[in-house]
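Here's a structure for you.
All protein chains but one are shown at their positions in the complex.
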Amino acid sequence: MTLTTREKIVKRAVKEIKDGMNVNLGIGMPTLVANEIPSDYQVLLQSENGLLGIGPYPTEDEVDPDLINAGKETVTAVKGAAFFDSAESFAMIRGGHIDLAILGGMEVSEKGDLANWMIPGKMVKGMGGAMDLVQGAKRVVVIMEHLSKKGEPKVRKECTLPLTGQGVVDRLITELAVFDFTEEGMVLIEKLKDISLEELKSKTEAEYSISPNLIEW
Amino acid sequence: MTLTTREKIVKRAVKEIKDGMNVNLGIGMPTLVANEIPSDYQVLLQSENGLLGIGPYPTEDEVDPDLINAGKETVTAVKGAAFFDSAESFAMIRGGHIDLAILGGMEVSEKGDLANWMIPGKMVKGMGGAMDLVQGAKRVVVIMEHLSKKGEPKVRKECTLPLTGQGVVDRLITELAVFDFTEEGMVLIEKLKDISLEELKSKTEAEYSISPNLIEW
Amino acid sequence: MSKVFTSFDEAIQDLKDGDTIIVGGFGLCGIPEKAIEAILRKGTKNLTVVSNNCGVDDWGLGLLLANKQISKIIASYVGENKTFEQQFLNGEIEVELTPQGTLAERIRAGGAGIPAFYTATGVGTPIAEGKPTKVFDGKTYIEERAIVGDFAFVKAWKGDKLGNLVYRKTARNFNPLAAMAGKITIAEVEELVEVGELDPDQIHTPSVYVQRILVGDHYEKRIERKTTRKKEEVY
Partner (left out) sequence: MSKVFTSFDEAIQDLKDGDTIIVGGFGLCGIPEKAIEAILRKGTKNLTVVSNNCGVDDWGLGLLLANKQISKIIASYVGENKTFEQQFLNGEIEVELTPQGTLAERIRAGGAGIPAFYTATGVGTPIAEGKPTKVFDGKTYIEERAIVGDFAFVKAWKGDKLGNLVYRKTARNFNPLAAMAGKITIAEVEELVEVGELDPDQIHTPSVYVQRILVGDHYEKRIERKTTRKKEEVY
């Protein structure tokens, strides 16, 4: 079986999740990470509309219009879940009680800036809870494809799109590589075996150093 | 039956309470007002430690250490009561959702300043919720004896004691008179029949005007 | 003295053109359906609407948009709505996008008598433009202002005749906050119970926040994205 680009990214992203964590998964590709969490892990998924402990999608019989996730999809709640209002939900997020947020991105800069909510000239839809999540979660991991559909770099020296947060990304995962954002700048820590350092560099506008412990997969 | 000074004040104070109100009664003399509320009124009494709907003291069998009022006395809860945490309780108070607070006072100034929490040189016990109540309640009524035990005026030009709130009192009720604090200053609106205007003036340091509709009782 | 109304039209009688209304709900979940329908019937204009979302084209607040009753929206996400898009591009409607957590906190602050607070959310982004900032312990924060509504409209599961409310599952969302921040809060419920039937330890919105309460029938509770799994599927 060959994995699609998204599947590759999701497989790598799930390794960020440790047993016992409270995790917020963004809308879109990050939502797919939920299916890959090891079943013996005690992980609670937070939905910023007021649920800690998202369960699987409901069966046809279980569908409940009063129970949705932040993507407005019908879901279920696991044992041990709690419901709360939106102020409490963002108290959790803003107050640093969510261990990990995995979010999609449009662009990430070498300083760890993230842009993922607005394309100038296009209709503005809104940032939802993304700006709160990138500031509040203890750890922010962005997952996105390495290049845009047009083949342009999305890992930038500076974001060209309006920011969601400044210096907020802890780790970036693409189908080609994994980068950390540290006090000393952006560092390549993992890459695909099949891609040379040169090729990766040519596909990445951002400047980064290479970890002495670089891992290849 | 002759009423004591406190009983007189309490009888007058209860007239401030209208049907349908949410009311906070301070510790001490204000607590006595509860007993005088007409039984056909739908009034909810708030206790700032987290109860809207204080009921009577419990019978010996009903005593519950988990159910106390802000004076730390055991109480009961009426039908339709709600319990909540202290942040919610003061959201109610600070946000102007409590229609009326009736509080005791040490001194009230002609500008409507209130001092009721601290005597310099004496041990400071703390203000509890009083500073929040005087700022937040829609209407603040202070009840106190007109003169101190030493016969000194408590209704002052300026408070001599540290303030609980500045310009916060809407009405002052003593055993001798009732004053309103308006944009035009302090106004005498009611007084005891048995006391002359001159005598009242001699017992009151504050300057006040006399309402053209002065009521005597 | 009773807070119980029987007609939604009567309950919103004093809503005026130009009022600010705070509306509970997230997406189409937990929205005050019946009050929105009454506002549509009344035709009140130039409303400033504070709500996390603005409905879909033919449901929820989208109905008021389509009827051109809204002149300004304060929301965190307005993406599911073509009517909105058109009116925005025509300059018929003003939008104040606010991060979801900041929006929730601004509404709570309005209800709690806190005029402003600081948050790191939005620092270094377009959201920070024009807002005062302050540094605490070496980190920069934005000052955000409270929101108060002339009216708040909320939807609860159960309520008693005094106005105590209980919400169900994720239909709670912004509703308890909206209830706090309305000068007049109108609650609609699926079930109206007698005073004393709700457990005082389990009330989500104490009665003090609710000025008017009504029971609605036949809630549609439309679902925006029905997603299901097959019964045998293991998650």
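When the chains are written out, they are named A, B and C in that same order, and each has its own residue count from 1.
Operating definition for what follows: contacts are C-beta pairs under 8 Å (C-beta built on N, C-alpha and C of every residue); 3 or more make two chains touch, one makes a residue touch a chain.
On a predicted model such as this, the values are computed, not experimentally measured, just so you know.
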Contact set of the excluded chain (shown chains only): A, B, C
Touch criterion as defined above, residue of B:Val75, B:Val140, B:Val169 or B:Leu188 at the omitted chain: B:Val75
Hidden partner chain, touching residue among A:Ile9, A:Val75 or A:Met92: A:Met92
Contact residue for the chain not shown (choose from B:Val14, B:Leu32 or B:Met127): B:Met127
Sole residue of C:Ile31, C:Leu65, C:Ala120 or C:Leu214 that reaches the chain not shown, by the stated touch rule: C:Ala120
On subunit C, residues whose C-beta touches the chain left out of the figure: 105, 109, 112-120, 134, 136-137, 139, 141, 145, 166-169, 172, 200-202
Residues in subunit A touching the chain absent from view: 19-20, 22, 42, 44, 46, 52-53, 77, 79-84, 87-88, 90-98, 135-136
Residues from subunit B at the interface with the omitted partner, ascending: 35, 47-51, 55-60, 62-69, 71-75, 77, 83-87, 89-90, 93-94, 113, 118, 123-132, 135-136, 162-167
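Simple rule for what comes next: only the chains that are shown with their structure count from here on.
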Where subunit B and subunit C are represented by their mean Cα positions, the distance between them in whole Å: 36
Intercentroid distance (Cα basis), subunit B paired with subunit A, Å: 55
Interface hub residues of subunit A, defined as touching at least two other chains: none
Overlap residues in subunit C, where contacts from two or more other chains coincide: 108
